[in-house]
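Just one protein chain is left out here, and the rest sit where they should.
The chains carry the letters A, B and C, assigned in the order they are written, with residues numbered from 1 in each.
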Amino acid sequence: MKTRIASCPIISQESITDRIQRLVLHCPEIAGAAKPGQFVHVRVHPSWDPLLRRPFSVHAADRKNGSIALLYRVIGKGTAFLRSLGNGASVNLMGPLGNGFRLDQSRSRALVMAGGLGSAPAFFLIDRLLEYGRPVIFMWGTRSAEEIFGLDRFRVAGVEIHLATDDGSLGRAGTVTGLLEAFLRESKSLKNLEGFVCGPEPMLAAVQALVAGKPLRVQACLEERMACGTGVCQGCAVRMQSGLYRMVCSDGPVFPIEEVDFGG
Amino acid sequence: MKTRIASCPIISQESITDRIQRLVLHCPEIAGAAKPGQFVHVRVHPSWDPLLRRPFSVHAADRKNGSIALLYRVIGKGTAFLRSLGNGASVNLMGPLGNGFRLDQSRSRALVMAGGLGSAPAFFLIDRLLEYGRPVIFMWGTRSAEEIFGLDRFRVAGVEIHLATDDGSLGRAGTVTGLLEAFLRESKSLKNLEGFVCGPEPMLAAVQALVAGKPLRVQACLEERMACGTGVCQGCAVRMQSGLYRMVCSDGPVFPIEEVDFGG
Amino acid sequence: MAVDLSVRIGSLVLKNPVLTASGTFGYGTEYSEYFDPSLLGGIVTKTITLEPRAGNPMPRIAETPAGMLNSIGLANVGVEKYITEKLPLLEGLDTAVIANVAGNTAEEYGVLVRRLSGLRRVDAFEINISCPNVRKDGLAFGMDAEATRDVVRCVRSETDKTVIVKLTPNVTDIVAIARAAVEAGADALSLINTVLGMAVDIETRRPLLARVTGGLSGPAIKPIALARLYQVRQSLDVPLIGIGGIMTAGDALEFFFTGATAVEVGTLNFIDPLGSVSILSGLVRYCEGRGISSFSSIIGTLVLES
Partner (left out) sequence: MAVDLSVRIGSLVLKNPVLTASGTFGYGTEYSEYFDPSLLGGIVTKTITLEPRAGNPMPRIAETPAGMLNSIGLANVGVEKYITEKLPLLEGLDTAVIANVAGNTAEEYGVLVRRLSGLRRVDAFEINISCPNVRKDGLAFGMDAEATRDVVRCVRSETDKTVIVKLTPNVTDIVAIARAAVEAGADALSLINTVLGMAVDIETRRPLLARVTGGLSGPAIKPIALARLYQVRQSLDVPLIGIGGIMTAGDALEFFFTGATAVEVGTLNFIDPLGSVSILSGLVRYCEGRGISSFSSIIGTLVLES
């Protein structure tokens, strides 16, 4: 499967909160090829400041309309510029990049965990899991209720949803790892369960610790600063328990959680 | 009179040719204060590439509407970005800067000469000359007919118009200095005539040579690469016949043509 | 909460750590139309030489990605006019005035400082040893440790006021130059001056600067300035003033964390005359937001892996 580099027109852009944006782009080839966990590398601006592309997970891919959606938080100048673009403008995309989640047609339940904007890849993942007909448990933690959105279609599809917010404004007060802890405590068996986790590094490290030694296989989606996005620059290294470095962009971004060394 | 630094909303932007744009901005204080020959210093983009402000002559100032117009040619990345801005966007302006043309209430005829985009300051100058009730002769040379525009209101106001185009598609074939040469040849007397010239440096040098020794006082509007636009950086130096350097931004941009050393 | 913004550079106490860089703020009052210079911690005036200098042929400036090149050529009014025409304009301003000087010989630096040291309105000196094209070998004094030592010795013997030596980044071993300056009596170091650069007009095939090469400044050089500051900070224990591509309060914080006691704002003045005061208010907001009552407590707090 070939990666594309293409200028993609913006179909729509909406604000979810004052910092979170949902951007829909027309790019049929990427929409057709993308798998959950993969990302696109976005040139937000034609000048040399900002210089590098920005990586964003594929949040949704609509093969019929030939569109993909990105969900992003406005952090710095790249995302601020992206937000300023209106319909009709185009952005240059490279993608899909990286290796997505390994999804098999097994019947086992999928436990999808997302922290904050980890929902970006998680939503796409759940969409595909549901297409495969797999039962899905979704645990999602955010800062507060206003960052929780878009769950209706999952509810309708029978996804079991557990929510947590830092400020307790919705669901359990605390983080998504609190939800996982409770779940593990209450679950009689972890058989026939497969884990997927997307979120900031401290959350991934906590999940790694919680499942250590348990019979629960978890795939984690990592983030690291990137230049090339294609395995060439060796910039996005992450250390493995083996002591070796792997590249988030080309060896990942999805890794078996037990293999990653979050210590360093 | 204080110079302003202000974020100014774009009222309209239109294409005159595929490379020439007319941009109207809302900035009542600059519109009220600006004099022909002065310029505004424009931050075309919030990132650091391009870094410096771009200087543009005030092309029109409407005190009633509180708007000014700029006329610019798309040359490089700054002007390309400026063209991409739509209504509603804002650009940060500093101005008015520099010393405009010295205009007195005399009754003498004004001979306004413009080469190419020299029409940017020239139009504003003619507007004000007409307000003062002075007779105006306007000589304008461009590459071709399509770059000639906006003359109707001057015709109505009785301006004597002479045109030249490099390709001969309108008016005399050749440059505006050709028009001046013919005019000087045919004029019985240069008394009661005052010259104003705006255009690229080779044209200014040619005009300087043509009027040398003649009893015709000419004010020339110069361009030089600028950083600060306010006399601080000493970057926009231009050499005078005296051997001294003057700053285009703060000592000019308008200088008596005979004082400038175009040689070096 | 009132934040104590004062910092100390040698015997000079600055009421706040934001200064304007030499050559980018004229003689101190050019931007008075936009804001009151008394808001600043200090003003470093344009480099002054013994004789007036007309400066280099034009073009003198060019733009590059996130940067600009200049070869102004130390255009200045000369020390006598500086004293009679420029310094008096600064009377009454509640801000430190730092006179930046450059000579053709080490002795000339001494002569300049002697001439200025007795003047009440000169609070400190910044010694510009970074300008090439002045010495016969084309090197700047600041590119050689011995030459640096000579210049600083000549200056030190002429004044008790604070002497800040301004370093060039265009050297193999900036620590050696810095050490020579300190050993010869510098109270503080400021860095960096501009980086050697060049650009070509591809239409005319001519260099964009008449003098071919010039000095690169602006955001492009910020990482270079920080690395040089870090190198010197690791080796020497004198107050350092950070300079190079500082455009925001966040940029300034990078320098403070790395070990700068004060910063000088340069190219930004051209893009936004109010930029230096915006940085100052950004620093105040930063301290207030984090309950920092003494600004100097954040200096050098860079966190390094153990």
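The definition used in the following text is that contacts are C-beta pairs under 8 Å (C-beta built on N, C-alpha and C of every residue); 3 or more make two chains touch, one makes a residue touch a chain.
Because the structure is predicted, anything quoted here is derived from the model rather than measured.
For the chain excluded from display, the touched partners among the shown chains of the whole complex are A, B, C.
Checked against the full complex, the one of A:Leu85, A:Leu163, A:Leu190 or A:Ala227 touching the unshown chain is A:Ala227.
From the options A:Arg19, A:Arg83 or A:Arg239, the residue with contact to the chain not on display is A:Arg239. Which of C:Leu50, C:Leu89, C:Val111 or C:Ala227 touches the hidden chain is settled by the complete complex: it is C:Ala227.
Where chain C meets the missing chain, the touching residues are 64-67, 69, 139, 143-144, 170-173, 195-200, 202, 204-207, 210, 212-213, 216, 218-224, 226-228, 230-231, 245, 250, 253-254, 257-258, 301-305. Although one chain is hidden here, its contacts on chain A can still be listed: residues 2-3, 5, 43, 48-53, 94, 224-239, 244-245, 264.
Mapped onto chain B, contacts with the missing chain fall at residues 48-49.
Please note the rule applied: only the chains that are shown with their structure count from here on.
Taken as a graph of touching chains, this assembly is fully connected, with contact between every pair of chains.
We define each chain's centre as the mean of its Cα atoms; on that basis chain A and chain B are separated by 54 Å. Spacing of chain A relative to chain C, judged by their CA centroids, is 46 angstrom.
The multi-chain contact residues of chain B, meaning those touching 2 or more other chains, are 48-50. Multi-chain contact residues of chain C (touching two or more other chains) are listed as 65-66, 219.
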